[in-house]
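All protein chains but one are shown at their positions in the complex.
Note that the chains take the letters A and B in the order they are written out, and that residue 1 is the start of every chain.
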Amino acid sequence: MIQFNNFSFKYREGIEPVLYNVSLTIPDATFVGITGAAGSGKSTLTYAINGIIPHCYPGDFYGEVFVEGLDTVESTLTDISMLVGSVCQDIDSQMVSTVVEDEILYGLENFGVARSEIPARVDEALDAMGIADLRERSIDSLSGGQKQKVALASVIALHPRVLVLDEPTAELDPASSLAVFELLARYAHEHGTTVVVVEQKIALLSDYADMLVIVDDGHIRFADSPENVLAHSDELLALGVNCPRSTTLMNELSKRGCYSGPAVRNVAQATEALMEVLA
Amino acid sequence: MIEFAQVTASYDDDLAVLHDVSFTINDGDFVAFVGTNGAGKSTTMRLINGLLKPSAGEVLIDKMPTTQLKTSELARKMGFLFQNPDRQICCNTVREELLFGFSVQGEVGQAELDRVDALIEQFGFNPDDEPYLLNRGTRQLLALASIIVMEPPVVILDEPTTGLDYRECEKVMGIVRQLNEGGTTVVMVCHDMEVVGDFAQRVIAMTAGQVVADGPTFEVLRNSEVLKAAHILPPQITEISLALNQNCAQLPLPIAQANTVDEMVCALVDVEKGGF
Partner (left out) sequence: MAKFLEYVPGNSILHRLNPSVKLVCAVLFAIACFVCSNLVFLLIMLALALTLALSSGFGRETAGLCKAVFAFSLILALVILLTTPNGVELIALPWGYIGTGSLLAACTVVVRLMAAAIPLFLVFYATKMTDITNSAVKQLHVPYKYAFTFTSTVHFIPVFMNDMSAIMEAQTARGVEFDTSNIIKKIRLMVPLCVPLLVSSVRKTNSAAIAAEVRGFNLRTRKSGYKDYPIGLLDGMALGVCVLIVVAAFVVSLMA
């Protein structure tokens, strides 16, 4: 479980706080999608989970953040890292090795995973991301989508309870973005891992997340199931968040009395609902 | 006018990344190149502004082959917005950045200063801001402004909406649309099919270094074989319309052809009224 209690944060060089009085509870094994306009504070929210705040970016920290029972201020970044795996935005700088296999080994070696266990962990992580064939490849030679999968594999090899990803698909094309979300969701489901992902691609979040969090100007405006959040497409638009078109379509139809079901999350649900409307 | 005649191109003598590509972009067109990463879209953009020269075939800009032109000369005709604005921005203030293109060409007179001021007004910039302290979306807008201030007849955009939020994306694309309505030719590479559907008039789909389709936006985006070959998903409403086409017999034509939320809502409301 991840818990924010009246959490506020102001970066040392900032004038105004980036997040105000945030209270949020994320239950175990939840796939959380965070989105919001640029500068709303959504990345800061993830830094508070993986301990980068307050351990790497100093500033004024108010309230409490607990990750799996650990107070992030009281604990060291290393202790938090054992529970929370992070993939940063800039994938090229995240890599510490030149070869895929070594990249996966890095965290395992540092956290002192038993030698006898390491080969199985590497195999499992590579398989989970479907990149067993890339094991010996030079990281330089990989595509953006492949690098993203390597970064994910290097983190899930550590068996984290929580995975935090900051815009993992920003540089990817739609097919690779979808593949990354698919792998991530399947892994999280199989292992009961909590996933927290910041993403601009709202269609992907709506489709895969169990919980949508909408951040606006340092405040959390919505934190609920996608159906409940997406029902407010007009309010979301005013916050600079454009719902998937399939959602907008069905919400417009329910306004006009042509549809009365819950907000839809993807094209398949919209199509199904429309077939009933047309039948 | 931009003409590709049987263009083949490669980097460092490696395998060809573009094979036998031909198309013509006329003045005033708004063309989107779509396809997966590695399909050859960015390579095509680099060929257009001469950063890369073809190894076979010809790229003609207003009938002149790019092999006879330097990119820095072509810059007068082609404004190129790169995916990462930080590679473009190099001055200390917003105003200097906007004047940069003119100073490179050695012509900073009153007319140029006026043009810069007009753009600062239009974009709502603070002229004395330091570019590196602005947020990502504003930097992208600044990079765009520093290109269009030169009033190039062609604007090339390499994934102009990557990393932008919805409002920033609408702002950038709104300005691009305005330019196009004013007669500027727009060529863009874009992964966001909703943006392509909303703004482009013509789509060229590429896969593995070849053009697989070239036509009016929704003609291409409704062609299931093209979608499959280029590994792309159409805009959501188009996808819904296509799925309904497959699953419903006697689907009313307005639904079968709808591509936007408004079109689809109107079509469905009409059907409901008609007691379908």
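The rule is short, and it goes like this: a contact is a pair of C-beta atoms (placed from the backbone, for glycine too) under 8 Å apart; a residue touches a chain by one contact, two chains touch by 3 or more.
Because the structure is predicted, anything quoted here is derived from the model rather than measured.
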| item | value |
| --- | --- |
| Touch criterion as defined above, residue of A:N5, A:N21, A:S75 or A:Q89 at the omitted chain | A:Q89 |
| Selected residue (touches chain absent from view) among A:S97, A:S143 or A:S254 | A:S97 |
| Hidden-chain contact residue, picked from the options B:F100, B:F123 or B:F218 | B:F100 |
| Footprint left on subunit A by the chain that the document does not show | 50-52, 56, 77-78, 81-82, 84-86, 88-90, 92-99, 102, 105-112, 115, 118, 136, 138, 140, 154-155, 158 |
| Subunit B residues that touch the omitted chain in the full complex | 46, 49, 51, 70-72, 75-76, 78, 80, 82, 84, 86-90, 100-101, 104-105, 132, 146-147, 150 |
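Note that only the chains that are shown with their structure count from here on.
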| item | value |
| --- | --- |
| Centroid spacing, where centroids are CA-atom means, of subunit A and subunit B in whole angstrom | 29 |
| Complex contacts: residues of subunit A adjacent to subunit B | 36-39, 143-145, 167, 170-176, 200, 203, 237, 240-242, 244-246, 248-249, 252-253, 256, 258, 267-268, 270-271, 274-275, 277-278 |
| Subunit B to subunit A touching residues, read off their complex | 36-38, 135-137, 162-168, 191, 193-194, 231-233, 235-237, 239-240, 243-244, 247-248, 251, 255, 261, 264-265, 268-269, 271-272, 276 |
